[in-house]
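Right, I'll just put the structure down here and ask away after.
For this view, one protein chain was removed and the others were kept in their places.
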Amino acid sequence: METYDAVVIGGGVIGTSIAYRLAETRHVLLVEKTDIGAQTSGACDKAIFLQSKKPGFPIKLAKASRQIYENLEEELETSIEFHKGGGMIVIEDEDHIEFMESFVKKQQKAGIDVTLLDSKEARSIQPSLAEYIVGATYSKEDAEVNPLKLSQAFAQAAKRRGVDIRTHTEVIDIDIQNGKVVGVKTTSGYIATELVVNAGGPFAGKIAEMAGVGLTIMPRRGVILISEKINPMIFGNILCSQYIAAKHQTDEENKKKPPYGIGLSLGQTKSGNLLIGGSREFKGFQKAINDEILAAIARHATRIAPAIKPIRIIRSMVGFRPYTGDGLPIIDKVEGVEGFVIAAGHEGDGIALAPITGKLVVSLVENRKEDQSLLKPLQFKRLKAV
Amino acid sequence: MRIADHPILGKQRKREVTITFNGTSYTALEGESIAAALLANNIRTLRYSEIAKSPRALYCGIGHCFECRVTVDGVRSKRACITTVKDGMFISSQGVDSP
Partner (left out) sequence: MKFDLVVIGAGPAGISAAIKARKNGAHVLIVDENPVAGGKLLGQLYEVPDKGWWIGQRIAEKLVDQATSIGVQFLQETEAWGIFPGWKVVLENSETIDTSYVLIATGAAEKALPIPGWTKPGVIAIGAAQVLTNYHRVKPGKRVAIIGVDPLSLSIAQELQLAGVEVVGIYLPPINPFSQEKADPHYLLTNLAKMSHLAPNQLLKTAGKMLHNPFVKKLAAKWYPANGLKIGNIPLYLRKRVMEIGGETEVDHIRVAPINRNGGTVLDDSIPVEVDCVCLSGGLYPLSELAGSVGCKMVTIKELGGTIPLYSPEMETTQSGLFVAGNITGIEGAKVAMAQGNLAATAISSRLGLLENPSSALEQAISEVEKERKNAILTFMPQVEEGREKVTTMWKTT
């Protein structure tokens, strides 16, 4: 019988980051039902925003993760196209000014280097923007990474540390005896282990069910358009205040919300393609989309950045972001099922939070004291209580 | 480079038109693709890649690979292999000065 010290379920940015860290002291198996980074982690944008995070704990967590990014390329010994290109949140609407002003103040208080620009200043940084915009917030600290390379880089570095990676292998059941994990049943056989980490992203609920644990993580569908390659025209990443409003306000507060939960997320990859997002909807795991969503995303983006209008869209991608309800992931052990750890529910912050998630899972299973302040707000019971 | 008299297909009679590519005028035959017209004028390079700026040209010939994209009368990324020449057409390479 095959035996491992730990089995990580899920080969996205979260699972590969965890496997890499756990391998410092353990013999780890990573099981992925499709391919590395092929699901949620392969259908997202590239931005690592700090300024868009909620003031308070979310900022603290994002900063801790961002800190790891500073030296991650050297650590993983490969390029992940990490680049401090800066980030901008465009304010389209006078109505959003007040909300954004107070948002910026809170961010500055939290130690984020962010400033409020008027329309002209914003357009001097991003010449593609429309003249009518009211202003923008700007931070040099915002960065970006190639998410496809990130999962691969973590996976390769994990392999070098002795992690076995089994792709196209699905977990069918989690074997629990006397309240303890003893193994997992997969489509390629049984694996004995005393530690299972559920990094299934939007599929984490299904995996938790196999351990008899009720976990509600909903798939929140996001659509992103991809353009042909062009010379550099978008510098750093751009969000619109609608995106922030959609992310942080309730529907009640955000009355002017556009259809399909659309908010701009615009950036240009190193190879020249524009990534134009995006929508936020609850549609189960339905991957088929209608042409109206695509057109609505394009309309919203070209209104804010008219210069991208003549650029050809070559395809679109659909991702399912793991939604917990309060904008934070769950990184916790499960009471009553010894050896079962959940590390999922990062929604749209998976790329930003992948580095810290790996470290936190290690702290958690090693019962280290130093990360308790970061782990406590991510406990499972906060959501169970609702 | 034109095949004036094909042993099986015979001769071909087509009206001549004038096109402009990167500022220079060339003679083309009505009904042929931009890529064919330029190749008949010994021009292969149609654009430059975005990052390395290496020269690129017709590849698949059926509109699938988009390697031959050019700006035609101000419209970006028309495929030279499946876009027919028209008299007075203004064609330019992408990837050099324009985005």
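Chains: A and B, in written order; residue numbering restarts at 1 for each.
To be clear about the criterion, a residue touches a chain if its C-beta (ideal position, glycine included) is under 8 Å from a C-beta of that chain, and two chains touch if they have at least 3 such contacts.
Computed from a prediction, not measured in an experiment: that's the story for all the values here.
Engineer: In the full complex, which of A:E74, A:E94 or A:D291 touches the chain missing from this view?
Structural biologist: Spelled out, the listed residue whose C-beta touches the missing chain is A:D291.
Engineer: For chain B, enumerate the residues touching the unshown chain of the complex.
Structural biologist: Interface with the chain not displayed, on the chain B side: 1-3, 6-9, 12, 31-33, 36, 39-40, 44-46, 49, 54-65, 67, 81-84.
Engineer: What residues on chain A make contact with the chain left out of this view?
Structural biologist: For chain A, the residues touching the absent chain are 287-288, 290-291, 294-295.
One rule holds in what follows: only the chains that are shown with their structure count from here on.
Engineer: For chain A and chain B, what's the span in angstrom between their mean Cα positions?
Structural biologist: Centres of chain A and chain B (C-alpha means) sit 43 Å apart.
Engineer: List the residues on chain A that touch chain B in their complex, please.
Structural biologist: Touching chain B: residues 228-231, 233, 270-272, 310-312, 314 of chain A.
Engineer: Please output the residues of chain B touching chain A within their complex, sorted ascending.
Structural biologist: The contact residues of chain B facing chain A are 49-51, 66, 69, 75-77, 95, 98-99.
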